[in-house]
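Quick one: this structure, given as structure tokens, is what I'll be asking you about.
A single protein chain has been omitted; all remaining protein chains appear in their positions.
By letter and in written order, the chains are A, B, C, D and E; residue numbering begins at 1 in each of them.
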Amino acid sequence: KKAGDDVDLGHRGELDLSEKYNYDLSRAQLKASSRTSALLAGFAMVCLVELQYDQSTPKPLLIVLGVVTSLLVSVHLLALMMSTCILPYMEATGCTQDSPHIKLKFYIDLSWLFSTCIGLLLFLVEIGVIFYVKFTAVGYPTAGYITTAMLVPVGVVFVVFSYLIHKNRVSHSLGRFKHKVDTMKQFLDV
Amino acid sequence: KKAGDDVDLGHRGELDLSEKYNYDLSRAQLKASSRTSALLAGFAMVCLVELQYDQSTPKPLLIVLGVVTSLLVSVHLLALMMSTCILPYMEATGCTQDSPHIKLKFYIDLSWLFSTCIGLLLFLVEIGVIFYVKFTAVGYPTAGYITTAMLVPVGVVFVVFSYLIHKNRVSHSLGRFKHKVDTMKQFLDV
Amino acid sequence: KKAGDDVDLGHRGELDLSEKYNYDLSRAQLKASSRTSALLAGFAMVCLVELQYDQSTPKPLLIVLGVVTSLLVSVHLLALMMSTCILPYMEATGCTQDSPHIKLKFYIDLSWLFSTCIGLLLFLVEIGVIFYVKFTAVGYPTAGYITTAMLVPVGVVFVVFSYLIHKNRVSHSLGRFKHKVDTMKQFLDV
Amino acid sequence: KKAGDDVDLGHRGELDLSEKYNYDLSRAQLKASSRTSALLAGFAMVCLVELQYDQSTPKPLLIVLGVVTSLLVSVHLLALMMSTCILPYMEATGCTQDSPHIKLKFYIDLSWLFSTCIGLLLFLVEIGVIFYVKFTAVGYPTAGYITTAMLVPVGVVFVVFSYLIHKNRVSHSLGRFKHKVDTMKQFLDV
Amino acid sequence: KKAGDDVDLGHRGELDLSEKYNYDLSRAQLKASSRTSALLAGFAMVCLVELQYDQSTPKPLLIVLGVVTSLLVSVHLLALMMSTCILPYMEATGCTQDSPHIKLKFYIDLSWLFSTCIGLLLFLVEIGVIFYVKFTAVGYPTAGYITTAMLVPVGVVFVVFSYLIHKNRVSHSLGRFKHKVDTMKQFLDV
Partner (left out) sequence: KKAGDDVDLGHRGELDLSEKYNYDLSRAQLKASSRTSALLAGFAMVCLVELQYDQSTPKPLLIVLGVVTSLLVSVHLLALMMSTCILPYMEATGCTQDSPHIKLKFYIDLSWLFSTCIGLLLFLVEIGVIFYVKFTAVGYPTAGYITTAMLVPVGVVFVVFSYLIHKNRVSHSLGRFKHKVDTMKQFLDV
């Protein structure tokens, strides 16, 4: 019977380790997303107030500017809200079953996605739009086309890198879990 | 008699744990709300000073701008005042019965609500108003309507997420308490 | 004789605890007031330099603006000076009888009052004045009246909350002291 | 057989030390690159929004400005994305075989290269371009030529120093590895 | 002979304690002065670049503005240089006889005086001058007189508080030293 207990304890210890990993990961993600979002929301707001445009700016450009800027600010404010709402609860519970990182996993991942992926991509779009507005204002939209043409491959590289890093991490986690289960099995057989 | 003492101690230990949780939570909330409020009050102030409007801006828009901006600044200054007033006392007492987080719970929750919910929602409203002022200044209020139309669903998502995160946490706390009481009962029966 | 020594030591330990509380409180207050003052002095200075007013601004408004802004900056600079002057001495002595938080209590409380109460209230007044200047510049002072009317109840709420938090804390400290003395008496009687 | 085990353990300990070095290095690099990129992306964005140019600015200059600024911002945003994406995973796993710094070495090095080498070099180019735009605006492009002439040797010094520091570090690592292997061999022979 | 050794050790311990106090004090002062100076130098620089004045500004005012601003920036840059030059040496030696806080006491005190007293006083003067420039620009120097009249008592309060805090601290140190010597004497007599 004692051996069974040991197995059980080993199993629970294994779970605890994996839980600790998830807890630490969620906390580090929330911290990083709150820092990144605060920084980028700050800049998006400066854009919002200080960018000058006049009556000659083409109307569709104004609409695109309005839509992209408000999406950008919204995405970062949502990420900021979610991370500042969940972090104090996680820090108060510590790495236990009560920690909100288990039930609120969806919001943590969303906050992360908003601030590091969608938020940064929208930023690249915003930069393209700003250059468009500025170059149109001095009567030379061609420079705007060139800048946009340059930002498209950057955006593609951005998405590809994001995807590769993410895929790598997920396969990692899976491999990690498999490896641990195997190790545990070996341990029990001997 | 010794068993009774143990139960008593266990009970007190249980309470202490729950108190420690409340203390840590209050402190983390105050810290987060003071950081968020300082950031957002800072931006609201830059808006206040640097946003340009001229004589052609429609009068009702000016009133809305004045009301929203001063509400936004007030809410964040109140949250900042409450958190900087209470935090030093909490840090000086440590997690004891004397800590002000018990009697001043109302102000801590209010400070939290102001900086993470009402304050951020007002921010979304402010962004809509600023776009309105800027797009009206260049004679194209339609872009303002579109931006506002986009910010309405964002605001709804914001409120819904806030509510779901909050509900989840409260039911959590209740479940947590119940679970602990049950564990304690089981402990006493055996 | 040994019992007397113990009582004496207990008594001294009690005093040390209360001293430690005062030391930690003073230090946390000085740190918080130096951070808040630096932030708000920074904004007041930006207001000072970047706010635009022209010849048509009513003269009394200019006087009010000058008086409020310089009071605001002065109050925060004084708080900053007092906190940065006293903190290094407190940190060097540690929690001992030599620590300046005992003799310089008045300056610590003043620094605290300046940065969290008077300083923040002046800030609300400053916001009202800035809106007045800006709305007068575009020929619509009515919006300024409305903003001011809104800031008055906020100021009242601010003062009331400040007072309630402060009162609560003082009665706390008194209750705390009484409770400790009682505990000590009980301890000695048994 | 025990000696073989010891050798094996020594070998593994050696590897662990080298792994710990790689882990600490990757983490410190990611942290530094995220800090530097945030700072410089922030300034590039201020340039983007606040730099004034008018219709008389030569067209090729506008194109160069657009291309350099968007490259600069892109490079720093990519570095920021890569470092904020990988860091939480590294901090959650700790220095283990599961840490992503082994599989994602390429992205860590790229992030580092982007923020400390290419990003800073582009910055020097950007400064040259800004001076060009500003001096052309006041009708005196000669000052722009002189500034550019001065920035060329600075850029060369920059590249040379980067290269020397980098080479030194790599030869270091190699020397270090060799030295350790030799020490280990000596240890096994005696 | 052993008693003599003990006395000697006690004496040395006493000195060590006083040295530790001086070391901690110097370090805390340098840190505080570097932080304050960076903040205020930053603002003084913004004033320098962004303050607008035109041809109608009275000539003596321009001279006063130039002199006060450059003094202000110089004082803070000197304090910053002295503190960033000495701090790394203090942190590397730790609290030993080699620590530069003994030989470089003069520079530490000067850095402290520059950033917390002279630097902040010059700041009050600068604010008065800025208001003068701004109110003269809108043709109403009377508001400038009133602001200056208000800043004079603030400056007096500032100097008096500085002096009282400083005196208090010095008498403290002396009292502290005397008390320690007395304690030591008593210890030796018994």
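Note that in this section a contact is a pair of C-beta atoms (placed from the backbone, for glycine too) under 8 Å apart; a residue touches a chain by one contact, two chains touch by 3 or more.
What you see is a predicted model, and the numbers here were worked out from it, not measured in a lab.
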Displayed partners of the chain not shown (whole complex): D, E
Residue among E:107, E:131 or E:158 that touches the chain left out of view: E:107
Touching the absent chain when the full complex is considered, from E:71, E:95 or E:118: E:71
Identified contact with the non-displayed chain, of E:45, E:95 or E:113: E:45
For chain E, the residues touching the chain missing from this view: 38, 42, 45-46, 48-50, 53-55, 57, 59, 62-63, 65-67, 69-71, 73-74, 77-78, 80-82, 84-89, 91-93, 98, 100, 103-104, 107
Touch list for chain D against the chain that is not drawn: 21-22, 24-25, 28-29, 31-33, 35-36, 39, 43, 46-47, 50-51, 116-117, 120, 123-124, 127-128, 130-131, 134-135, 138-140, 142-144, 146-147, 150-151, 154, 157-158, 161-162, 164-166, 168-169, 172, 176
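The working rule: only the chains that are shown with their structure count from here on.
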Distance from the mean Cα position of chain C to that of chain B, given in whole angstrom: 22
Where chain B touches two or more other chains, by residue: 46, 50
